[in-house]
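For this view, one protein chain was removed and the others were kept in their places.
The chains carry the letters A and B, assigned in the order they are written, with residues numbered from 1 in each.
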Amino acid sequence: MNFNRIAHNLNYVSSVVLFLLGLYTVAIKPNLVKKIMGLNIMETSVFLFMVSIGMVGSGNAPVVTEGVKPATMVNPIPQALILTGIVVAVSTTAVALSLCIKIHEHYGTLNASEILGTGGPF
Amino acid sequence: MDWTLNLLLLMLLLATAISVIRIKDLLAAAVVFSAYSLVMAILWTQLRAPDLALTEAAVGAGVTTVLFIITIYRTVRKED
Partner (left out) sequence: MRKAIVVLALVGIGVMLIYAVGEMPPMGDSGNPDKVHIAPRYLEHGEEEAGASNVITAVILNYRGYDTMGEVAVIFCALCAVVAILNREKTGLSRTSMDVSGVKASVVVRTTIRFLVPVIIFFAVYIILHGESTPGGGFQGGAIIGASIILFTLAFGLPESTRKLPLRFRIPLESFAVIAFLAAGFTGIVFGVHFLTYLMPGLSEYAAETIRHIMMMVIEIGIGFAGGIIFTSIMFAMIREDQCELQPDSP
């Protein structure tokens, strides 16, 4: 492994760790609202990864102004894609949470194991 | 880009994410999740993405947290 490069790419490393934390929550925690929080953490970790790829050290925001050369600006494409991604993330969260409300009305619980009737850690 | 501030923000991000996962009280977890989004918004300004910072501060720390709190208010507050 190239440890120097890993120590330099700290943003990528932390986005990997955040992704794994979110995946752990989705897989292990029985509560549905907690699972959705884990899903949100996974989404933001991917956003962090993509915007970090477009970074330029000591760069400028991609807004054309006097005296700023285009060569020193950060990459605008990941930022534009992630901007729409954030809004889609909140839409999916809203749909998932309203399903949670309906599930609680029907079953009286938000515990996935109890809803499935298995009793196992799911 | 300030690498020290970047490192500090990344550590805060990991700390808040671990707290969100470990806290058993869902309402407290939702509030910590709002703090997570706010740290993320500061990190976007460090990554030269002011548009993302605006959106994350309004959507992540505002709308998403309120939706979580409404759901917890209408369902259960304690995990498992």
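Just so it is clear, a contact is a pair of C-beta atoms (placed from the backbone, for glycine too) under 8 Å apart; a residue touches a chain by one contact, two chains touch by 3 or more.
If you're wondering where the values come from, they're calculated on a predicted model, not measured in any experiment.
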Exercise. Determine which one of A:L39, A:A94 or A:I115 touches the chain that has been left out.
Key: A:A94
Quiz prompt | Hidden partner interface residues of subunit B, rising order | solution = 1, 50-51, 54-55, 58-59, 62-63, 66-67, 70-71, 74
Quiz prompt | Missing-partner contacts on subunit A, residue numbers | solution = 1-3, 5-6, 8-13, 16-17, 19-20, 23-24, 27-28, 52-57, 59, 61-65, 70-73, 75-81, 83-84, 86-88, 90-92, 94-95, 97-99, 101-102, 120-122
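Operating definition for what follows: only the chains that are shown with their structure count from here on.
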Quiz item: Roughly how many whole angstrom separate the Cα centroids of subunit A and subunit B?
Solution: 11
Quiz prompt | In the complex, subunit B residues that touch subunit A | solution = 1, 6-7, 10, 13-14, 17-18, 20-21, 26, 29-30, 33, 36-37, 40, 43-44, 47-52, 55-56, 59-60, 63-64, 67-68, 70-72, 74-76, 79-80
Quiz item: Where on subunit A does subunit B make contact in their complex?
Solution: 10-11, 14, 17-18, 21-22, 24-25, 29-31, 33-34, 36-38, 40-41, 44, 47-48, 51-52, 55-63, 73-74, 79, 82-83, 86-87, 90, 93-94, 97, 100-101, 104, 109-111
